[in-house]
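Some notes on the structure that comes next.
Note that one protein chain of the assembly has been removed; the remaining protein chains are unaltered in position.
The first chain written gets the first letter, and so on, giving A and B; residue counts start at 1 in each chain.
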Amino acid sequence: MKELLKVRDLHVVFETPGGLVQANRGVNLDVKANEAVGIMGESGCGKTVLFLSLLRLQQPGKIVQGCVLFDGRDLARLGQKEMQRIRGSQIALVLQDHATALNPSFTVGEQLGEALVIRKNGGDLWRTVWGQHKLDDVEVRREIDSVLQDLALGDVVHVDKLLDKYPHQLSGGMRQRVLIAMALLARPRLLIADEPTTALDRATQMQTLALFERLRGRTAMLIISHDLDAISQTCDRVAVMYGGSIVERGAAAEVFANPRHPYTRLLLSCQKPRRGESLPPVSGDVLDLIDFPPGCSFHPRCSQAMSVCSQVKPSEFEVEGVKVACHLFGEEGRS
Amino acid sequence: MPIKADKMTWAGVAILALLVLCTILAPLITPHDPWAYGRQPFLNPGRVNPLGTNDVGQDIFSELVYGGRTSLLIGFAAALVAVTTGTLIGLVSGFCKGRLDEALMGITDVFLVIPALPLVILVSVYVGTSIWNIILVIGLVSWPSTARVIRSQTLSVRESGYVESAHAMGADDSWLMWRHVLPNVLPLILARFVLAVAIAMLMEASLSFLGLGDPTAKSWGMMLHYAFARGGFINGLWWWYLPPGLAIALCTLALNLVNFGVEERSDPRLKRVMER
Partner (left out) sequence: MIQVQGLKKHFRFRHGLITRLRHPDHVIKAVDGVSFDIKEGETLGLVGESGCGKTTLAKTMLRLHLPTGGRVLYRGRDILSMGKKELKALRREVQVIFQDSNSTLDPRMTLGSILEEPLRIHHVGNRDLRKQRVAEMMEKVKLSPAFLSRHPSELSGGQRQRISIGRALLLEPRFIVADEPLAGLDPIVSTQLLDLMLSLKRDYGLTYLFISHDLDTVAYVSDRIGVMYRGKIVEIMNAERFESRARHPYTRFLLTPAPRASEPALDGGVHFRDQRSESGCLFSKKCPHSTQLCAELSPPLREIVPGHQVACHLAD
């Protein structure tokens, strides 16, 4: 499979009164067409900035280094107008907050229609109003039906009724599904979902994950979450993020079965505590992205830190198909 | 953005301080007693009278400075009356809720609906036009909006998690009010106060302009009134009507700048250093 998205050495910074926040420090990421990649990490690791940067929505942050190759084009270097054509139509975003992402004054049908028309016209107001892609209602309805069919929402919900409802009349889970449908309307090459299950209760989580599973293999997906279940169920590969960079990435099944990076192991061990066992010992607090320790950003909290860890930032070492940014798997570790 | 707000605030404070200082130091900076009937009326600005004289020969510049005292006094005092009343009612209403709240807000709404200036005119015609009456009347008319706003804020603070936590810890109502509700409503009160001063000054100016001001006190509004009534406008004697008008405008501007800054700085959440 060809690589659809290649992020190389991405550095994104924010200038704040308190100092320079390095939200992304040399991020490398690959997403092939039609595969689902999960980005796993806690709050403050930079994952939100990462996906926003892909769409060049990271302001006031600045991309100071690196490239974002989407289908061969470097998105980091494109102009705003060109980015506009990519946003929504080639790369679509599903945000976390389903409550406020929909306009309360318009019905679902109207908003889906709007999404479709905007995207077909590359986000250009003039073309939307007067342009060649002015779609009529029948066409809009057809597209909507087709997307909803893909999401298998046809059986769960009566499409006519859904389209006439206002956002506040829907449950959280339903709204989330509408947002996903909106994102899919323009048949994007890449779908980015930010914490799609975090704000939902269990049953709705299950439904949303089921939706993503249906999309697997048809669209490239980037799913950002700190929920292990969500990622293990929907993603082919996973990238674990800490302190602004990716510490481990590889096939999801492999990474979850054999976590290699100490942070990954810590993260996984904290997911489901087993009764009768003591909790994994955790030291230190989350990195604040301004003051980085020298060398590996995780070493102050790492139980297996070596002397080199406090001096040199580890590069990615390949171990059985998984790329790990840890000295334990580099020269010093193996000796 | 926070830096810009600071500059604006300080600019406003500076202007205000300057104006207040001038009015306090009135005897020192004015060449004449504003009440003294000078030599000639309708003099152009000159060496003796920097801004000329009015229709009865009084020095306009001295009038301006002394008038500032009255205008500012009425502004601050009326604002004090309005905000104090409004705050008390708003706090009680928002804190106690229930029937008391409904009753108080009913009264507030009645006053809110009545147009301010006509009410002020009406009342001042009845009670007379001394300074204190004017202060009371303007205060009476301005408190409802403050009450509503304060009540809103009080309600939201009252429902917040930290008040609930304090309650769960055993705090009684007076503790909650004093230690949690008030500190969180205070910034709003300050912001309202600053705004109220501006509104009160404008109202006083309007009143005086219409001739309902206190004839025994000089204020900027009164100056405008006489300028208009005694032929200042018609004869193009801009040094008579422009200075008080500008003074009012300047004062209002300064107050608004300060208000802007107070609102911005009142939120401790803006002290955040880290960008998440």
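We take it that a residue touches a chain if its C-beta (ideal position, glycine included) is under 8 Å from a C-beta of that chain, and two chains touch if they have at least 3 such contacts.
Everything numeric here is computed off the predicted structure, so don't read it as measured data.
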Neighbouring displayed chains - absent chain, whole complex: A, B
Residue of B:T30, B:T87, B:T146 or B:N184 in touch with the missing chain, whole complex considered: B:N184
Options A:Q149, A:S171, A:N258 or A:S307, residue touching the unrepresented chain: A:S171
Of A:A33, A:C67, A:A101 or A:M206, the residue in touch with the unshown chain: A:M206
Full-complex contact with the absent chain, from B:H32, B:K97 or B:H167: B:H167
Residues from chain B at the interface with the omitted partner, ascending: 160-162, 164-172, 175, 179-180, 183-184, 268-269, 271-274
Those residues of chain A which, in the complete complex, touch the missing chain: 42-44, 171-173, 200-207, 209-210, 213-214, 226, 228-230, 233, 266-267, 270-275, 279-280, 282, 285-286
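One rule holds in what follows: only the chains that are shown with their structure count from here on.
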Whole-Å gap separating chain A and chain B, where each centre is the average of the chain's CA atoms: 53
